[in-house]
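Below you'll find the structure, written out as structure tokens, and then a few comments.
One protein chain is absent from this view; the other protein chains keep their places.
As written, the chains take the letters A and B, and residue 1 is the first residue of each chain.
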Amino acid sequence: METLGLLGGGLAIAVQPMNLLFALVGVVLGTAVGVLPGIGPAMTVALLLPITFKMDPAGSLIMFAGIYYGGMYGGSTTSILLNTPGESASIVTALEGNRMARAGRGGPALATAAIGSFVAGTIATALLTVFAPFLAEVAIAFGPEDYFALMLVALVTVSATFGSSRLRGLTSLSIGLALGLVGIDKLTGQARLAFGIPDLLDGLEVTTVAVAMFAVGEAMAVASQKGTAAQGHVEAIRGSLWMTKEDWKRSWKPWLRGTALGFPIGALPAGGAEVPTFLSYATEKKLSKHPEEFGHGAIEGVAGPEAANNASAAGTLVPLLTLGIPTSATAAIMLAGFQQYNLQPGPLLFVTSADVVWGLIASLFIANAMLIVLNLPLVGLWVRLLSIPRHWLYGGILVFAAVGVLAAKGSLVELTLVLVLGLLAFGMRRFDYPIAPVVVGMILGPMAETQLRRALQIAGGDPMVLVQSPISAGLIAVAVLALLGPLLWARLGWRMKSDED
Amino acid sequence: MTALTRREAVALGTAILTVAAGGSAGAQAPAEVKIMAPAAPGGGWDQTARVMQGVLTSERIVRSAQVTNVAGAGGTIGIAQFVNGARGDPAALMVSGFVMVGAILMNKAPVTLEAVTPIARLTGEWQALVVAQNSPIKSVQDLAAALKADVAKVSWGGGSAGGVDHITAAMFAGLAGADGSKVNYIAHSGGGEALAAILSGRVTVGVGGGSEFEQHVKGRRMRWIGLTAPQGTSGLAGPTLAEQGFKLELQNWRSIFAAPGISAAQRAGLAEVVEKMAKSKAWADQLAAKGWQDTYLAGDAFESFLKEEITRVSGVLRQLGLVSA
Partner (left out) sequence: MSDETGPSAADRPVIAIGLGLIAVAAVVVWQSWTLRASFGNQTLGPQMMPFLVGALLLLFGVLTIIAGLRGAAPPREAADWTSVVWIAGGLAVMILLIRTAGLIPACAALFAATARAFGSRRPAVDLAIGAAMGLVVYLFFVRLLGLTLPSGLTESWI
């Protein structure tokens, strides 16, 4: 009850006209900046934070929340419409979202992303207010062996969703794992596969790889098949601009499941925002009544991951607010935002500055609501972007992609990588190799490797550590089942079939 | 917004007047500066550059200050670009720090800190060793004894391999009479991951910047083993290692450098600009807000400090096998 009172107090501050104006400015600025693929919500806030220096704390935090959610929203919009996912958490959104947009269903895709984000953000914020201290304790008890097992589950379940051929899917995944090796090894500080190029020492930027593989590779593939124009044909609107009853029916469960995956994994200090989106995608494909639509624009594949992404962002607030542990780039920037006003998040924050915490939570809520109110009417306008002539649309996408890559890392080596990886992606598309596993392998591979080696290093080399923790033992069992289950079923099915023959 | 712009315009006008009137003989203070942060927006070096930008302009020490970011490889990409692109430019400055010393050695970077012109050390943070509240290790003596008994059994949680935390751990192990190269150091990428490992007691001991841990010690979830400040430093949150018999002094410092190939007068001018900034109240306020220590050091003293640090860091990294001898 007390928390409700405090939240109410926060809301009362947030709805003052001046603060609403700040939220509006933040949301608009954030969306505008966030549309460039290389600039995710964290960088958007880092760039715009100086603007808020001279304002009073309440107004500044509110604007900050607006920028943050606006940046996130801008990122999903370009993922869906232009197939240029700028950051790892919106890659999955592009998979189905862009297919939908190309089939004239960009409106429902944007709407389910926006409403899903709102629903997930709201539920996750509510969970945050109630469970934060408890959840934080559970989260820090998660050790490297548990993370390794979680990454394993993600790798195995996601691998099951790859395209038509198991061999080609796994080959793509291995290429991704190889790309993930590039750069300094985290645990020993030694360079791997850097070929003496300093720009490769930090590893490949997810933005660079995602933009090259998705946007550039696809532009090349579409341009090369001029004969069959229907393949690359883009239709801005077909059917309803809004979500139909059927869309709602197919969206609400993925929203909730995405939230259920995103919030707890986001609360884990090394959970990351990508893992829940991958898991959500795999789950939705498994549970969908229309699994054949996946890869061709299934609305569940947008609704679930977008909700998971937003819920995990709220989840990162758990360790930040209760323990003072920044677990993501975004959380680190939030910390900087707090420090601007001499506030130190941590175990004492809820006690010493309860009003600020609740003010922030209230403003996240307001920013989220404002985005919905502002953007749903704009969906029609956004979608019409797709009706500009095809040669200009792709020209614009490529310029955006290239500049976005430079924004994430302003080096010409990155652009050269875009060219090389774009050609690779074109070749892969031509020979029907799926693209998504490359990005999945590149993101999950290093995470799994680091956690495994860390676990063994702490345990003095004893591999039993992997099965001694109940969490990791359980998760590894899930991974093994997910891996062997289908194989066993397939074998069984094949036997039965051959018996029939 | 309009009010802001107007105020800025007035400030700008006054700044031009001040610059035109001021400036001591001999030193050529630039009217505008370009500060490179050899890191992405948001990190420590970037924040240093942006705070400098704010103070330099708000205090009207220069007319304008511009920040550019060149991220990558611990700053070694930035310094290479700085040396090539800004040679002889009397308005160019670059933020650097302890981390770059190690990164240059480990990445075998072709351009080193010897290629740039040192101006001053600006801020620093003392390193700290901590344990979880319920750890069986209660004191620095306990930790030293455990290391001496079996250095491999003591796991350390901190930042990147070969970074300032790793170096602190190796140096402490050496002081405790153990083989520093055998330190079981578990590298973490972000501050958050390492904090979680320390809080949960998964690693025996944590190492990092003192300010990261202060809240957790206050919240009775962690215990100080000691800070790497010299004995008798005032205003510290915890005890120093030195006063407990382990003379380990190490700060994670940030400094400012100028371009190569500038004249002595131009260098003196930049030094003057930086000193004015470092002595201003606005700078002190900003440091207090950020929790940074003012460890300003300029001139010859800074140059010899820099030489000593490079020698010290390369010695430890060689011992760890991260830099070939």
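The criterion applied here is as follows: a contact is a pair of C-beta atoms (placed from the backbone, for glycine too) under 8 Å apart; a residue touches a chain by one contact, two chains touch by 3 or more.
All of these numbers come straight from a predicted model, not from anything done at the bench.
Taking every chain of the complex into account, the omitted one touches A, B. Considering the full assembly, A:403 is the residue among A:103, A:141 or A:403 that touches the omitted chain. From the options A:144, A:189 or A:359, the residue with contact to the chain not on display is A:189.
For the chain left out of this panel, the touching residue among A:89, A:275, A:418 or A:436 is A:418. Checked against the full complex, the one of A:14, A:33 or A:256 touching the unshown chain is A:33. Residues of chain A that touch the chain left out of the display are 32-33, 36, 39, 47-48, 50, 164, 167, 170-171, 174-175, 177-178, 181, 185, 187-190, 192-193, 195, 216, 219-220, 222-228, 389-392, 394-396, 398-399, 402-403, 406-407, 410-412, 415-416, 418-419, 422-423, 426, 430-432, 445, 449, 452-453, 456-457, 460-461.
Interface residues of chain B with the unshown chain, by the touch rule above, are 41, 66-70, 152, 170, 181-185, 320-322.
The rule we apply is simple: only the chains that are shown with their structure count from here on.
We define each chain's centre as the mean of its Cα atoms; on that basis chain A and chain B are separated by 32 Å. Interface of chain B with chain A (complex): residues 4, 40-42, 46-47, 50, 54, 69-74, 76-77, 80, 106-107, 109, 152-153, 155, 160-162, 166, 184, 186-187, 189-193, 195-197, 199-200, 202-203, 214-216, 218-219, 221, 289-291, 322. The touching residues of chain A, counted against chain B in their complex, run 42-43, 46-47, 50, 53-54, 139-144, 184-191, 198-199, 201-202, 269-270, 319, 323-329, 331-333, 336, 339-340, 342, 344-348, 409-411, 450, 454, 457-458, 460.
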